[in-house]
Structures are given as structure tokens and as C-alpha cells.
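Please read through the structure below; I'll follow up with questions.
A single protein chain has been omitted from the complex, and every remaining protein chain is retained in its original position.
Chain IDs A and B follow the sequence of writing; residue 1 opens each chain.
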Amino acid sequence: MTRGAPTVGVVKFASCDGCQLSLLDLEDHLLEITGTFDIVEFAEATSRRSPGPYDVLLVEGSVSTEEQAAEILELRAQARTLVTIGACATAGGIQALRNWADHDEYRRAVYAHPEYVASLATSTPVSSHVRVDAELHGCPIDRGELLELLSALAVGRRPQIREDAVCLACKRRGVVCVTVARGIPCLGPVTNAGCGAICPAMDRGCYGCFGPRPEANMPSLTGSFLASGGTRADVARLFEGFTAYAEPFRTTVSDLRGRGPEEDADAQQ
Amino acid sequence: MHSSDEYAERDIDISMLTRVEGEGSLRLRMRDGVVESARLSIFEAPRYFEKLVEGRKPDEVIDIVARICGICPVAYQMSAVHAFEDCFGVEVEDGVRALRRLMYCGEWIESHALHVYLLHAPDFLGYASAVEMAEDHADIVGRGLQLKRLGNDILALLGGRAIHPVSVRVGGFSRVPRRGELDALRHMLDHAVEWSAETLDWVSTLDAPAFERDVELVSLVHPHEYPMNHGRIVSTRGIDVATGAWRDAFEESQVPDTNALHARTRSGTTYLVGPAARVTQCADRLHPRAGAALRQSGLGGAIAANPYWSIAARAVELLHASSEAVDILDAYTRPDVASVAWEPRAGVAAWSTEAPRGLLFHRYEVDASGFVRAAQIVPPTSQNQGRIEDDLVAFTPTMRDASDAELTHGLEQLVRSYDPCISCATHFLDVEIEEVP
Partner (left out) sequence: MSEAGQGHRYFLARHRLADLIDVLRGAGGRARTVIGPTVEQGAIVYAEIDTAADLPVGWRDEQAPGHYRLRREGDERAFAYAVGPTAWKRHLFPPARVRMEVAAEPGADGTRFEPTQPAASATVLLGARGCELAAMRVQDRVFRGGPYVDDHYADARDAAFVVAVQCTHPASTCFCTSMRSGPGVEAGYDLRLTEIADGFVVEAGTDAGGEVLVSLRLDPADEERAGEAHAAVAACAETVTHRNRGVDPIRARDLDMYPEHPRWDEVAARCLACTNCTMVCPTCFCSRDVQQSVLARPDGTVERQWDSCFTAEFAAVAGGSFRSRIRDRYRQWLTHKFSTWWPQFGTPGCVGCGRCIVWCPVEIDVREEIAAIGTSAPESDAQDGGERRGDVDLGPQALTTSPGGVPEPPPRTGTVERVTTETSDTVTLRVRTPPGLEAQPGQFVLAAVPRVGAPPISVSRLEPGTLELTVRSVGPATAALCRLGPGDPLGLAGAYGRGWPIEAARGNDVIVVAGGIGLAPLRPVIDAVLADRDSYGDVSVYVGARTPDDMIYSAEIGTWEQRRDVTAARIVDRAGPDWLGPVGVVTQLFADTAREAASTVAFVCGPERMMQASVDALVDSGMRAESIWLTTERHMECGVGLCGHCQLGPYFVCRDGPVFTAAELGPYLGVEGI
């Protein structure tokens, strides 16, 4: 790496490692990235370690234990720019579905000695705990967007990442709408673009892994799913995915299920 | 890391294992040169996947279980989809069967190239990471990255993206590629074969610590093909059960002094799954090119006995997977339908497939509408965990005179040689998040 290059850390909480793997999946650019940035912390890839400070800290994973809730506060203090990467970090991840369930029952079902298991009742996004400077959505993130984020940081432009609907990318790509042409429910209209409309291009509906876009019109879309014959539970399951805990999906799921999740507050208790 | 001052009593505490997938630590306690305990512990937070899939339909389960692991999502999708298809009596088209093998080839290439070049090789050559290694060996690291990329390209072509691909459905795929879409990839795969062969040549030149032990090796074995999605679960010591009958031969049992559940054989012994087990048991079903290269390398015996030589097993499988991928592409004709229609049936859906890191067992209890009522998932790393700890106990005395730093390095390298995927291992039955006092 160049002397004086910005320092980058990659850390994780509860997650599958897929988003940090996306960095290693930038095979063609990896050595150029390490030439542009000084990667001082990235346990999955290097035995070099650094407790900070970091110019840029990429955070994967949701906060789901008390240690993690404490650690993210420390990491925030060490990070000039904190970027959450992926559905776990930005939305709580698939594991946030437990926020609607009885956590004790989960523990009892899974562990012989539930009293030793120190997980929190909720799995929450990093932004429920600390200020976040930027987010990369997706389960996993799109490696092109990751490269754009790093490139934008390198030259000082606004990352060319917009809050469009998946539909926009879908139509640019020339994919035929799976809802209109085949009656497949698709979350594209309420989901952040970024993936390039992978699912419709693979002849299936989007399941919302890039999370709800800020102005998702949920009543209209769920209304149309219900009108085309889905039960409330069927429609709820469409949103009970990797970003279910992000608003407004969260409220939609709660409304359709008739019960809400444990509140964020539990995370801090 | 720290150590006690007294020579007689040594604690080696690696609080964060690096260059492994997920977060784990290693704690070893020795008295007078004898290892009292070795504990590979995983502080990856639990995510309760078995509960999360309850009340979900098969195709949703396929999407969800992928998220257990970002390194080998296809493995989770494959075990799940075959379990459901078996339970529902779904017969997929031959073309679909071949594409699923192709997909697994992609994941093996991606995962093995990642491990061989980026995670494991730096140990052999004394670097902290592949990035530092690249400063002296740019061509080698470059080859590894390109190989890895081709694995990803296969996955992206079939599944839309390399990590958490989206196309695997009960009955087939949501979409299968047109012939023409494969051309660019086919052309590149000739390089993958070449690079894989070079990988094996290169790892053969590495120096591995001399450490041999006699272990029970477990993998799928299939009469005609190198094992991926089909066969029987077979061990070097006589286990031979159907892919769905894992529970007949193995169990998850409680290990004294920990609250973690480890997988053991029914007779209570530890065992090893993964590339070394597959290569050892199925050498004669390797692609001819890979089989010949293995024989020529003369490493067959070392792969079975010495965990450090798993790097060679991965190299052999890289060559197998890239060669088989070429064959599948050359024989490809687009299946008439991407997916056949199916109806759910109540029953138990159980299956094992060969993840890059070894046998991956899924079991779902399904109701008549197709909703999952209960689930059990046993990933390779939790099957290997007991074996890893046994090996640590056996290995440490061989480094009796080493400094703490050397010993730590040796132990870390040993753990890494299993390519443990802690994200997978946090499959939530054998997690231990207990504070170690």
C-alpha cells in the first residue's frame, strides 16, 4: 500500500461473512485496492491486526449480543467514516426474524443450557446503536457497489449509488416484469436497486434482499398482492426475509401478522 | 495472546483466529508438557437458523439456509433442495442434475482457491496475508485470484450472483442458461484447468510439518462419480448409510466440560469430513486428469494422514472441479424446462451433500402443505470440531520446545488447515458463547 494511504478496517458481528467475502471477490481489483488503501484490520484475510483508529471502517453483521452492543460503541469511536455493509448490518439480517418470536423459547429449543447463551433478544442493525455514515445494502452487498464506494472515497466523489427501485435496473437490463407477465409476486417496486435486478433476470420475484427503499409504497403493493389471491400470511412471508426488520417492511410484517417485534430498546438494556 | 511465566504451566490463548471464516478462538491448557484441554470455541453469535426456517415453504428455506454461510451458500441450497425433492418424489431432468454439479464445481473452485491461496498458503510461506505474500509472489497470488474468480463466474452465470445465488428451486432452477451464454465462460475454463494443475504442482513443493495421525474419514461415496450431491455416506471404518440417514451413523452429543454439542459417530469417536476424506475415499472417481495428477504428486498417503496436506487435497479437487466443469459445459443442451412441477408431501426431508468443507446434513420435518415444522442442520465444521481438538492435543507435544509465538503459529496453522468455517459452525446447535473465566 502507499504510504499515508487511508486506513481501512473490516469487522463483523452476527452474519454469514458473505459481505466481507465480497471484498475478496473483487479479484481483479484486490491488489489495486490494497495498493490504494491500507487494510489494517480484516481478520478473515490477514493476521495483521489493528484496534484502530480507522479512516474507513466497514462493518458487517447485526448486533445480537451484549458484547457486540458494547463493541460497536468502541468501534464507532475509532472510525472516521463508518460504513455498514449488507442486510445484517443495515437491517438486522435474517436473524432479526427472531425479534418477532419468543427469544427464550428459541434458546430453550436450541440449547441444553440456555442460561449460558448470552445472545440478546433482538438482532438489530448497527444504526440502532451508533451513527452510520454510509450504508451498502444487499444480502450480500453488490461487489460493484463496494468497488464504487471505495473508488468514490479514493477520488472524492459522491458514490454513484442511488435509491432507485429494482424495477429501474430491471427495465434497463431489458428484463420483462415477472409480476405483469407471469403473475409472480415481486418486491422490486419497494426494494433498493443495487443488485442489478438479479432475481427477475433469473425468472423469479425479488425477495427484497437490498432492503426497502425510503419511499416504498407498502399499502399499495401489499394491497395488490392480497387482491391477487395471497393470504395475509403468504404476503407476510414475502417480506419476512433478510431485511424484514427495516422499516417499512417491519410495520408491514407486524400488520399482516397482527403482532409486532420486540423493540429496539431491548438491545440496549 | 499471553502466556504464563512458569514453564510448567502454559496457557495458549488465541483470542481471535484469523484467516478463517467467522470468529472463533482457541484455548489450550498444558501442564508439564501434557495438554490438559484444547478448546476451539466459537463466539460467532447464534442466529437460530433451525428456528427461522420453521413455518417456511421449501423454496423459502433454500433462500434462507444459504445465509448460514457466505462462503459456501450453494452447499446449503444443495442439501436442502435434494432433501425436499427426495421427500416429495421429484425427479429433475438430467440437464438440471448436471447444472447442479456445475454449480457445485463453481463453489468448490471459489472456496478452495480462496483457502489455498488467500488463507492457507501464507502460513506455509510465512506471510501474514496473501496481500503481503503478493509483494514477493505476485504471479502466484494472481493465479489464485483468477481461479477464484472463475469459480465465482460459474456461480454468477447459473445463480445470478456468486454469493447467495438465487436460482436453485425445488424441481430444478428458476432459469437455466441458453447455450450461447456459456461460451465466454467455457473459453476461460481451459485456463482454470491449467491453473489448477499448476496449483497442485506448486503446493507439492511446500513444506508441511510432519504430523501424522490415524483418523476415520467420512464422505459421500458414489459408484460412478466423484461425490457431490449423490451417493452414500461412507467411512474408512465401515460406516455406510444413505445420504439422508446421517442420524443412523452419527449423533450430536454433549462434550464434558463444555456446553457445546459436537458430532460424533454412534460409537462416540471423532471423525473427519472434507477434501482429504473425499480424495482418500474416492480417488478412483476423480476426473482422469485430476486422478493422474494426484498419482503423479505422490501425495495420496500424506493427504489421508497429515492434516497440513489438506492443501494438496484442495488442489486436487480444484483440478477435478475445473475439469468436470469443462465436460459439463461441452455436453450442455438447455433443459426443456427449467423446473418440473411438484407437490408437497408430509414427511421427513433429509439429505447430505458435499460442501467444499465436507459433508453437510439437512433434515426437515415437513407437513402436508409443505411447511417446515422442525429442522436440523449439521455443517462440516461442527463435524470436524472434535477432530480438530483431538489433533491439537496430539500435535502440541511435538512442539514442546517451541516458544509461545512459534507454538501459537503452529496451532493456528493447524486449525486453518481444516478450513474451519465458523459461520457455518454457528449453526446454532453447538455454539458456545459462554464467557471463559
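The rule is short, and it goes like this: contacts are C-beta pairs under 8 Å (C-beta built on N, C-alpha and C of every residue); 3 or more make two chains touch, one makes a residue touch a chain.
Treat the numbers as computed from the prediction; the structure is a model and nothing was measured.
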*Give me the visible chains that the unshown chain touches, in label order.*
A
*Can you work out which residue in A:Glu27, A:Glu60, A:Glu135 or A:Asp203 touches the chain that's missing from view?*
A:Asp203
_I'm checking contacts with the chain that's been left out. Which of A:Arg76, A:Lys171 or A:Arg232 qualifies?_
A:Lys171
*asked:* Please identify which residue in A:Pro140, A:Pro189, A:Pro248 or A:Pro261 touches the non-displayed chain.
replied: A:Pro189
*In the full complex, which of A:Thr7, A:Gln20, A:Thr179 or A:Thr243 touches the chain missing from this view?*
A:Thr179
*Which residues does subunit A use to touch the chain missing from this display?*
29, 32-33, 36, 147, 150-152, 154-158, 160, 162-165, 167-168, 171-182, 186, 188-190, 203, 213-217, 219-221, 224
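One rule holds for everything that comes next: only the chains that are shown with their structure count from here on.
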_For subunit A paired with subunit B, centre-to-centre distance based on mean C-alpha positions, whole Å_ = 25
*In the complex, subunit A residues that touch subunit B*: 12-22, 24-25, 27-28, 30-31, 34, 39, 42-49, 61, 64-65, 67-68, 93-95, 97-98, 101, 106, 109-113, 116-119, 123, 139-140, 142, 195, 198-199, 201-204, 207, 209, 237, 241-242
_Touching residues on subunit B, where the partner in the complex is subunit A_ = 16-23, 43-48, 50-52, 56-57, 60, 63-64, 67-71, 73, 114, 118-119, 122, 128-132, 134, 138, 141-142, 145-146, 148-149, 152, 159-164, 166-167, 169, 173-175, 254, 259, 261, 338, 412, 423, 428-429, 431-435
